[in-house]
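Take a look at this one; I'll ask things after.
The complex appears here minus one protein chain, its other protein chains still in place.
The letters A and B name the chains in turn, as written, and every chain counts its residues from 1.
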Amino acid sequence: MIPAGFPARSGSVAVAGALAAGLVLLALVGPLATPHDPLAVDLTRRFEAPGFAHLLGTDHLGRDILSRLIAGARTTLGSVLAVLALVLGLGLAVGGLSGMLGGRIDAVLMRLCDVFLTVPTFVLALFMIGALGTGLVNVVAAIVLSHWAWYARIVRGLVLELKTRDYVLAARIAGAPPLAIFAEHVLPGVVPPLAALATLDIGHMALHVAGLSFLGLGVQPPTPEWGVMINDARAFFWTRPLLVVWPGLAIALAVLAFNRLGDALRDRLDPTLVAGRGL
Amino acid sequence: MTALLAASGLGKSYPGKTYPDTSHPGAGRRGERPVLSGINLSLGEGECVALLGRSGSGKSTLARLLLGLEEADAGTVRFRGAALPGLDRAGRRAFHAAVQMVLQDPLSAVNPRHSVGRILAEPLRHLTDLPSPARDARAGELLAMVGLDPASAGRLPGQLSGGQVQRVGLARALATRPALVVLDEAVSNLDAPRQVEILDRLAHLRRAHGTAFLLITHDVRLARRFADRVVVLSEGRIVDASPCRPGLALSHPAARELVDAVLPASPRMAREEAR
Partner (left out) sequence: MSARTLRAEGLTVETWRETRRAREPVPLVRDATLELREGEVLALVGASGSGKSLACAALLDVLPPGTRRRAGCILLDGAETEPASLRGRAVACVLQAPRTAFNPLRTIGDHAGETLSVTGLRGAAGRAAMEQALAEVGLGDDPRVPDLYPFQMSGGMLQRAMIALALLSRAPFLVADEPTTDLDLVAQARVLDLLAGLVRERGLGLLIVTHDLGVVARLADQVAVMEEGRIVETNTAAALFAHPSHLATRALLAAHRALHEVP
């Protein structure tokens, strides 16, 4: 029986979902759909106000802001998705192994996690960029290295908890080998909370990418990226505040949309919550 | 004749404190807590034995050792004469197909994400060579055998009642046509009508297929009604044993305690006892 009385928030989920889908679509086809060349400099049309020619106006080099935002979606979201895929992959592999095998392997892997967990993202990023130079790939690597251990810990915790379930014991009685137990009984219980967490983290990671680029460590100008755009616009903040507002708004919307979606996923994805236990 | 399943000199300890740990300061602080020791138990083909004991007597641990789910610290379990640790891959598969168990709490013993059909197919996939269509057919057959609608194969456990899920658990244990089914308190916590129903069903299965049962319970009534003989476990040791017919003859204090704990059948008997 479904306990009644959930607040009806499906409306905001639909909006968030549409927004997130729109952003992902932009990231996929964006460069083909920009009204202008996002890199085309036209110093005769600097700081143009929003109008028909340039819907959101132009920046200090006369580049079309809308085009740069659309092109930037690919850079920002693309790198975030790369980060997520790597973090999830590493987290599932290490956390899964650790939780399923236990013993000495578990101890070694978890101490390794502890080492990575002690280093803050920005410090690690600064170190890597100092050693390897600036660039998007290094930023992605830095974020992955400072986040995977967190996911591995969470996966391990979920695996350990799920392993004690009676239905895992029943699966062993039914002759299921460890790999089948992991794939059929443990993984499906790990994925929903992890997916929700990852979705919630998309916004967080987008902020990291944009933040590191803003500091001039990641994507280098003139490549369009939201953090870089804010950095570029900083100098003109007092005279042309809109230049900061547009990329800032894009980041805020992306963060909000993916957060809301993550919340909804967490509530919905687990069929055990839906089927209910009756009274 | 070799026994179907035989334990000899079985012992098991867990790390940790003994209860009540406060009464022996330091005694169990870092030591081993013995759960079972010196267990000799032999189950014949088609035999029905009740393992009787209070909670904490080591019944469930013994069941896990008998099923090869945990390894004993001492002694061996032999399946049709062959020691469990020595079994090769095929031997282990045959052993698991032949010795099954029904767990105590029906709802937590099934994956809430899997349909009833998938739950029943699991032992068939891992322990038999049946192809997929034959597995589905067998699942339908099993559902009918435990008195459930074959159409419930498509449903999730959450959509069934507690009693129905318990029958799904039983059907899963019967899937591979085992020679022995261990019932770990699987009947004890049901209400009386369901207990009677499931015991009658098991008795029928026993007649039809010659399946052996090990009924693990703390309820003398269930043991007496269902088993050929009872074995009493107390504090990790077998302390008493008796055939069920013509009547239970148990003398060990731990066994008497269990017999005396049976509640009266009717209020009048209750008053007479009080007098």
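Quick note on the criterion: a residue touches a chain if its C-beta (ideal position, glycine included) is under 8 Å from a C-beta of that chain, and two chains touch if they have at least 3 such contacts.
From a predicted model like this one, the values you see are computed outputs, not experimental measurements.
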{"item": "Of B:88, B:129 or B:260, the one touching the omitted chain in the full complex", "value": "B:260"}
{"item": "Of B:224, B:237 or B:252, the residue in touch with the unshown chain", "value": "B:224"}
{"item": "Missing-partner contacts on chain B, residue numbers", "value": "19-23, 54-56, 161-163, 189-196, 218-222, 224-225, 244, 247, 257-258, 260-270"}
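Quick note on the criterion: only the chains that are shown with their structure count from here on.
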{"item": "Rounded Å distance between chain A and chain B, as computed from the means of their C-alpha atoms", "value": "49"}
{"item": "Parts of chain B lying in touch with chain A, wherever the complex brings them together", "value": "67, 69, 93, 96-97, 100-101, 103, 105, 107-114, 122-123, 126-127, 156-159, 161, 169, 172-173, 175"}
{"item": "Touching residues (chain side chain A, partner chain B) in the complex", "value": "165-167, 169-177, 180, 184-185, 188-189, 271-272, 275-278"}
